[in-house]
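The structure's right below; bear with me while I get my questions together.
Of the protein chains in this complex, one is absent; all others appear in place.
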Amino acid sequence: MTPPVRRWVFLVGAAGLAAFYLFGLSGLPGFGHYPGPYGFILNRVAVPQTNATGVVSAVNFEYRGFDTVGEEFILFAAVAGMAVVLRHLRGEHEGRQPLDEASDRDLPPTSDAARMVALLFTGPIVLIGWWLVSHAQASPSGGFQGGVVIATGFVLLYLSGEFRVFHRLGPADVAAAVEAVGAGGFVGTGLAAVAMNLPYLKNFLPLGTVPGAVSSSGTIALISFFVGLEVAAAFILVVGELLKQTLLVRGKKR
Amino acid sequence: MDQLFALAVTVPLAVAAAISALRPLFDQRRWLLDLAAIVTAASVVVMLAMIMARVTGGDQVYWFAGFRPARGIAIGIDFEAGSLSAGLATLGAVLVTAAMTFSWRYFERVATYYHALMLIFLAGMTGFCLTGDIFDLFVWFELMGVAAYALTAYRPEERGPLQGALNFAITNSIGAYLSLSGIALVYGGSGALNMAQIGAWTTRHPGSRLVVVAFLLILAGLLVKAAIVPFHFWLADAHAVAPTPVCVLFSGVMVELGLYGIARVYWSMFSGALGHQYGLSRLLLVLGVVTAVVGAAYSFRERHLKRLLAFSTISHSGIFLAAIGVLNPLGLTGAAVYVAGHALVKAALFLCTGIVLHRLGTVDEVRLHGRGRRLRVTGLVYVVAGLGLADLPPVATFLAEGWTDAAMPGWAVVILLGCAVLTGGTVLRAGLGVFYGVGDPPTRQAPRQAQETAEETGETDTGRQITPLTMIIPAAALTCAAIAVGCLGFTGLGPAVEAAAVRFQDQGTYIATVLHSARISHPVAPFPASPADVTAVSVATGLAVAAGSATIALLTLYRRRLPLRIRPWPRAVAILEGFQSGVINDYVAWLVLGMACLGGLIALIVR
Partner (left out) sequence: MQIFPFIVVVWIVGIGLYGMVTSRHLVHQIICLIVVQSSTYVLLLGVGYVTGGAAPYFFDIPLHTRAVDPVVQALALTDVVVEAAVTALLLSFAIQAHKRFGTLDPQELASLRG
């Protein structure tokens, strides 16, 4: 289709779809009037049942933990796919310097200030990420959020100067292995429950006494740890793969 | 035992993670990696077969993390397996085992990613079939999708896989997001994510705006996955460029999972509410018929062996939708057996195509004419599978053809039989031409198709002198399995599947089984079940379709010797080819327009 025709086809379709969608949305109870019962029941029973005061994490890792297994493997598969698609192909070899698309421009060296600030913040950010991962059961945190924050700590290393430092401190092989351990650990926690003749992903670790303490909530804390590992490693891999592309120098023939 | 439900999904995931973690171990030991994958897939087949045996008397429910429902409210996630769901999952696992056997040793591998992605795909398929929770369904749908995108782009050194994977990924993702919107909508109304609980809620609010819109939105992703017109454009692009074992899974099971999803979502969540079944069933029937015709027409024009099989999948997907769409047990029985038979023969056809690619280095039907004479066993399997696709008794497809024809109105039967003849004829044309040199060697070819086939250069180290056993045995075994299933039709397969279909369609039984742990031995579907037995008419129909396909194949191969010359109208052909443009913007525009039309029609029907 030519672009104008396509635009008209789309606009007609979009008008119809929007009208239909709004027609359905108008049947909702209205913003702020959630009818329940799922959310209300969970808010009531989550803390007594799991000793975790962060109900969202309890939902993620306990009540709907099986969904989260699937989501985690989507992440795993996406990163595996990236590694497959961006692998070294015949005719490509890694150059010494990053490929500069605008070679007539003068590339300013990284300023010392930027480098120092980045280095100063890397440690605290990784620490904060770790804090988030280990406090899933208490506060608005958890493996997913914490993992992403840890990964950004590593990205700061790249910003602080050389790609090579980033590559050396977060090498792809180690990250891939850690990611697999994280994913396998989550699935394995459920399988451990199966081995004990419990339903898959049943919380079999002691729940602790104080709700919301770091050592409470049994498997929620453990699962959060594995998820944090996996997400952090996954995003380090993602960023590493994308950055590596800038180093590749294409061979003569396409 | 009960835990098999969880193990069937989590064992492949755990093995995928394990082989990724232990990558150095497999660097020199390719055979160990292949073996691990094949053993895992085979063990999943065994687990699912055991589940299938257990659920023949009634559906089984498994609650994750031990959160059982109370007072009709579910707070955990469940797996709910009936014979049809377990059977479809088993079929998927069988195809994965066959595909992994096919890729033994010769398939170009990248570290451990291929095997891990295939196992993850297997887990996604199994979870999709067995789950009883709508958001869980979405999660497995997404997992299958992402693994599929990655596997499609497996050979990024060629242009085709990248473009195919992009078109596939973007259209399926939009479909998935529309489905998620539907799920959020129905959650906002019912406050539940469990299918049985949602079904109970929608039955209390029949015909409400929210229910109608949520139904179509949830269907959006499933229709895209099932490649129903006008959401079908991605399939040919993706199939043509994905590696052969991956195509086996796409055509054999992934598309059919979209249709299964439609049936599951309708019967467990919306059948009580959308009581206007006549209008809805006509709509699904027409959609299915249109898809079947479009698929058959495009398939006939193709010279790329994989693309013509891909379009024939679209055509069959339309037939399945039509059979499901009549909304009675006989139609669902026919669809279920047809899916099984089609999956087995289509997988065999793709595996044979893979062997051709491995031995001869190309998939262009024109360039391959007569060159396959050395591949005797492959040729035999291909032609038998092709006849199976054309409903020849005793391949299982003839049974299904008989049942679907009995379930549908006459005009639909005529059109769908024509489509089956056309697709069967196309496959037979390809098989006879390539493997037996039948017909005059073709001289001219449309430049566009020549360009496409030129790109497919090979996914293995090609040009080997003998076909490896690990490649031909799965193809032959799948064809034999299709014949075996067909023979089962004479010993009571029909009534057994129909009983399962009746149970599948009884929403009341479903809700009671999941939420109240009831055991109901005599489910009653909304429509009475006509008997599903093997009649002389169905045998005759099967033979007629096979004969028709053979005729079409021979006519096309010998067309230059025919007195009459049928020249397709070039203007019409150009317009038709223009639709399958490969431009992602077009596909999205058609998707939106299609959704708007379906939305309007459904709103009118249910009002």
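Order of writing sets the chain letters: A and B. Residues in each chain are counted from 1.
What we mean here is this: a contact is a pair of C-beta atoms (placed from the backbone, for glycine too) under 8 Å apart; a residue touches a chain by one contact, two chains touch by 3 or more.
Everything numeric here is computed off the predicted structure, so don't read it as measured data.
**Student:** Tell me which residue among B:88, B:180, B:481 or B:532 touches the hidden chain in the full complex.
**Tutor:** From the options B:88, B:180, B:481 or B:532, the contact with the absent chain belongs to B:180.
**Student:** Which one, B:22, B:170 or B:438, makes contact with the chain that was left out?
**Tutor:** In the complete complex, the chain left out is touched by residue B:170.
**Student:** Among the options B:419, B:592 or B:606, which residue touches the chain absent from this view?
**Tutor:** B:592
**Student:** Considering the whole complex rather than only what is displayed, give the residues of chain A touching the chain that is not shown.
**Tutor:** Residues 3, 6-7, 10, 14, 17-18, 21-22, 25-26, 28, 30-34, 36, 38-40, 42-44, 46-47, 53-60, 64, 67-68, 71, 74-75, 78-79, 81-82, 85-86, 138-140, 142, 144-145, 147-148, 211-212, 231, 234-235, 238, 241-242, 245, 250, 254 of chain A touch the chain absent from view.
**Student:** Name, in rising order, the residues on chain B that touch the hidden chain in the full complex.
**Tutor:** For chain B, the residues touching the absent chain are 135, 142, 146, 149-150, 153, 156-160, 162-163, 165-166, 169-170, 173-174, 177, 180-181, 184-185, 187-188, 193, 447-448, 451-452, 455, 581-585, 588-589, 592.
Basically, only the chains that are shown with their structure count from here on.
**Student:** Report, in whole Å, the distance between the mean C-alpha point of chain A and the mean C-alpha point of chain B.
**Tutor:** Whole-Å distance between the two chain centres: 31.
**Student:** Okay, in this complex, where on chain B does chain A touch?
**Tutor:** 3, 6-7, 10, 13-14, 16-18, 20-21, 23, 62-67, 73, 75-77, 110-111, 113-114, 116-117, 120, 123-124, 127, 133, 135-136, 139-140, 142-143, 146-147, 149-151, 153-154, 156-157, 162, 181, 185, 187-193, 208-214, 216-217, 578, 581, 583, 585-586, 588-590, 592-597, 599-600, 603
**Student:** Hey, which residues of chain A end up touching chain B in the complex?
**Tutor:** 1, 3, 6, 9-10, 12-17, 20-21, 23-29, 34-39, 41-42, 45, 62-67, 69-71, 73-74, 76-78, 80-87, 89-90, 173, 176-177, 179-181, 183-184, 187-188, 190-191, 194, 197-203
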